[in-house]
Each structure stands twice: as C-alpha cells, then as structure tokens.
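Of the protein chains in this complex, one is absent; all others appear in place.
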Amino acid sequence: MSDQTAHGTVPIACSINGRAYSLDVQVNERLLDVLRYRLGLTGTKEGCGEGECGACTVLLDGLPVNSCLVPAYQVDGRSVETVEGTDEQWAAHLHEHGTTQCGACTPGVVMTARWLDDTNPEDLSVREALAGNLCRCTGYRGICEGIKATLKARQQSSNEEGNP
Amino acid sequence: MSHSDLLMKTEMAMPRTLKQACEVQSNGLHDKNDIPGMPLPVLKAAGIDLMDHWKEGLTAPGQVSNLLALRDPSLHRLSADSIGALCTLSAIADSTAVRKSAPVIAQAAESTATPQIRNVATAGGNLFQRPRCWYYRAHQFDCLKKGGHMCFAVEGENRYHAVFGNGPCHIVHPSNLANALSVCQAEVLVVSSAQGTEEPRRVPMHQLFCLPEDRLKSEHTLGPDEIAVGISYRAAPHSAHYEVREKQSFDWPLVMASVALDMRDDGRTIAAARVCAGGVAPIPWRMPQVERALAGINVKDTQRVRQACDLAIRGAQPMSNNAYKLRILPVAVSRAVRLAVG
Partner (left out) sequence: MKRIEGISKLTGRERYVDDLPLEGFLWGATVRSPAARGRIKAIHFGTDIDWSQFVIVDHRDIPGPNEVAMIERDMPILAASEVRHAHEAILCLAHPDRHELRRAVASVRVEIEPEEPYLDFVAEPTQSQIQYGSDNVFKHIAVNKGDVEQALAEADVIIEGVYETGAQEHVYIEPQGMVAWEDDAGVLRLTGSLQCPYYVLNALMHGLNRTAEQVRVIQASTGGAFGGKEDYPSIIGLHTALLTLKAGCPVKMIYDRGEDLAATTKRHPSHIRHRTGFARDGRLLAQDIDIRLDAGAYVTLSPVVLSRCVIHAAGPYQCANVRINGQAVMTNRVPFGAFRGFGAPQSHFANERHMDAAARQLGIGPAELRRINLIRDGQQTATGQVINDGTDRVGLLDDALSRADYGRLREAHRAFNASNPYRRRGIGIATFHHGAGFTGSGEVDLASVVNVAGLADGRVEVQVANTEMGQGALTVLTQIAAARLGYDTNDIVIAPADTALVPNSGPTVASRTAMVVGFLIEQACDDLQAGVMQAAACDQRPVGAHLKQAIQIVVSQTEDHQPIIGSATYGKPPDVHWDEATYTGSAYGTYAWAAYVASVEVDLRTFVTTVTDFVAVQEIGTVLNEGLARGQIEGGVVQAIGWALSEECLWDEQGGMSNAQLTNYIIPTSCDVPLNIDVGFVENPYAYGAQGAKGIGELPMDGPAAAVLNAIADATGVNPTVVPMTPERLMELLVPNE
C-alpha cells in the first residue's frame, strides 16, 4: 500500500505567471478549470475540451500544452505561464499584423508564439509550430506574419540591448 | 467507506517507486479483500486519454495510479536502443540518438497530434491509449468494447475503420509509435509484483497487442497488475514512417506505413525488410508478404519495389465505406520504402 494516496484532493504548489500558489485540487480537475474558475485567469479559453483546438494553450515549464488535457495536480512543483503574463510589447507587435479577429483562439496563439520567442524566425516554420492552434477567422496568414514580425522585432531589440 | 461510495469517488495513488506502483497495482488502493469486486486502478501517465474518457463519461471516476509521480530515472531514459515509458513524444522526436539509430521512431513521434500534445504525451501512454473509433468515444453508443452487443461501424460510418483483422469490433489501432516500434523489433519491458522490478518481462511488439476476436475490452495482452516501464528497440538506420492524412495536423492518418530495411553491402539491394501498416487494423499490422517480396530487390528498380508494395492489400476485407484504403495503402508503403532508402 502506497502512503502516497490522494483521497479526492491533492495539495499542490506551483508558479503561475511568476507568482507562487498553493492549492488543493481535485484529482479529476483540469488545469484549465483551476486557472479559469478558481484563479480567475479567464484569458485562457476552452474551445473543444479535447486537445484539438489549442485555445487553452499555456506554457508548462516553457513548453506549450493543452490545459484542458492536463490534470491540475500534475503542475505540482512546476511553472505555468498564461496569456495574462504576456507583456504589452508582445501584444503591441502582434496587433500590428491582424493577428486577432474574434479573439477566441488568440490567447492560445499568443502562448504558442511566446514558446517560439528565442527561436530564429528565419529557421522556423511558424505554420508547423501553429498546427495545434485552430483559427476560424483569419485564414492564418495574419497570425503567421504577426508572429514572424514580432520575433524579428524582439530579436532586434534584444540585440541592440546586448550591444550598446 | 461503503463499496458504492468508493466506486463514486476518484482516488489517486501517487507511487514514488516502481515497487510501490506494483503494490498498488496488485492490491488496489484499499485491500482488495475488503471490497470484493473493486476494479484495480487505472494506470495513467500524462492523463490525456483519461481526461478525455472522464469528460465523455466513458470511464466512471474510480481509482487511478499516477505513474507520472514515479521518481525512477530509467523511465525517462532515451538512447539509441531504449525509450523510457515516461519520455514525451517531443523528447523522442527531438532526440539525436533516436533520430540516428531509428529514424522511423522519431518520425512517428513527430507526426503525432500537435506540439501541445507531444509536449505532454508519453511513450507509454501513446502505446496504450484507447481507440479513436467515434462510436467507442461517444457515450450514447453501447458498443462491443463497452460491453454492448454490436459494433455500430458495421452498418454505420466506417470510413476510418479497419480493413484487416476485422471483427467483431472494427477499430484501428491508434498508436503510430507502436507501428514504428514494430519494425524495429522492439520489446516492451513490463514489471509487476509477481515479476519484481529488477528483471522486467520482455514482451515483443507482436505479442503486445491483440485482436478483438481474442479480447474485446482491451487492446493489449498485459495483465491488470503489470506496468510497462520502457521499450528496447534495435537500430534501424534505413527506416522511415509515412502517413496519408486528410489534413496536415492532429488528424489520425487515413493509413500509415513504417518500413525498416537491412541493406546489403552494395548499398542498393534489400537484404531484409520489415513493414508495418497502421490505420488499417485493430493492431499494428505487419505485412510479411511485402517483406518477403522486398528482400533481394534493388531499390532502384522502382517497378519491382512497386509490385512488392502492391501485395500490401492481400487478404484485406474492406467495409462498406473504406475500400479507398486499399488504394492508398500500397502507396504509403512504397513511399516509406523510398524514404527509408534515403
């Protein structure tokens, strides 16, 4: 008999957008529901609940995952980033390129984009990286171009900071 | 707690060692003698498929053993001949060792679902995920796998169903990793209380999965007390995985083919071939007739390669809406052969 048995709830400690949280979560509770309904982080959306659409994408230890398919207890000891932690500069860049229309897929798209942050946009197939984010409004060009331009602009500005 | 209370509750074991995990799996979270009829815990890794089952109401809440809590480093090992059960598909796809040793495995991992899924889905979870059949996945259809009396695909929509090994249930096996491992002569390493954790039982791929005629409610042959901890595979430098899909992302492929070739020293002649087709049968479907026909062929002889691959459909029994699979299956096999040659 394991001494590590959870009866209904599990205590977890994790970091969300850089802030430390301690919570008791249900065994069958989804990370998405904890974020949205318990912490009020409603930026992350539910589009399908089956890991198909990517609207609920968050970064878990820096990697994009579908928060509708991640059991909440599984983020114990780990770090979660959501769209609310996105800096304004990111949003401003994407805004320039028609990246959002109805906005329902947008938080997920932004999180996938942030995952690509340190990647060289020239080497990257943004389309492939975005294959897990369904959008029904834009036809994807606005999203892909927005992300490429943003990555480029961010790299330029970080290069400039690095070489004063 | 009464029996029915327990059945209504979700409880989770978080074993930290394999030994603990095996104990949980053989005894349950409570002493099984106290509660007759209590099912043994469901094993889970990332929990993707389990969350989906809960959401659709396919699995009642119950006991779960969370393998992701295990602290054993061997479960994350990734090398030129082994894959730990908890390695993510992203890690497998990105692993230089795997890419070099057996490209077919890395390609199959990479072609699964989306980046978001690959970042959490594990090798073990991928092998043992339940089928994608839409009748199985919808709670209102009481199909054979759920203890019902009929397979709804027979009279219903069966375009994505099986053309080999059919009946009485007509699912296709959902794992593309299993397909690739099959041509790398892989074995799955299994532990249990009875077996112990030191010397895992080695189950070859062709014995891991079973046809519906042999077992309906499960797709694999492992016992309820057994836990898969890893995979060992043989190098297959001339290997490739090819899928035909309706869309390019997160779509279960219409058909897929994994091919591994042993080449003679001349670099042109196939000494031996291993071919496995997916999306066509309830288990990864090896194609010995194609394998035999490919042996001895010069890979530049495209006509003979094509003739060998055309044998892929021998013995197929298509259903009312899926005869198209017979058209595209030989194509998938021959394209995988071409990619495997490099």
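Should a chain be cited, it is by its letter among A and B, assigned in written order, with residues numbered from 1 in that chain.
Quick note on the criterion: a residue touches a chain if its C-beta (ideal position, glycine included) is under 8 Å from a C-beta of that chain, and two chains touch if they have at least 3 such contacts.
This is a predicted model, so every value here is computed, not measured.
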Q) In the complete assembly, which of A:Ile12, A:Val25, A:Leu134 or A:Leu151 touches the absent chain? A) A:Leu134
Q: Using the touch definition up top, pick the residue from B:Leu254, B:Val280, B:Leu294 or B:Met319 that touches the left-out chain.
A: B:Leu254
Q. When the complex is taken as a whole, what residues of chain B touch the one chain not shown?
A. 55-57, 132, 134-135, 137-140, 152, 155-157, 159-160, 244-252, 254, 321, 323-324, 327-328, 331-332
Q: May I ask you to list the residues on chain A that touch the chain which is not drawn?
A: 28, 36, 40-50, 52-53, 55, 82-84, 86, 88, 90-92, 94-96, 98-107, 110, 126-128, 130-131, 133-144
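One rule holds in what follows: only the chains that are shown with their structure count from here on.
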Q.
Which residues of chain B touch chain A once you look at their complex with the stated criterion?
A. 9-16, 20-21, 23-24, 27, 29, 31, 46-48, 50-52, 54-55, 61, 64, 66, 68-69, 90, 113-117, 119-120, 248-250
(Q) With touch defined as at the start, can you tell me which chain A residues reach chain B in the complex? (A) 1-2, 4-8, 10, 26-28, 30, 49-52, 54, 57, 60, 63-66, 68-71, 73-74, 112, 115, 129, 131-132
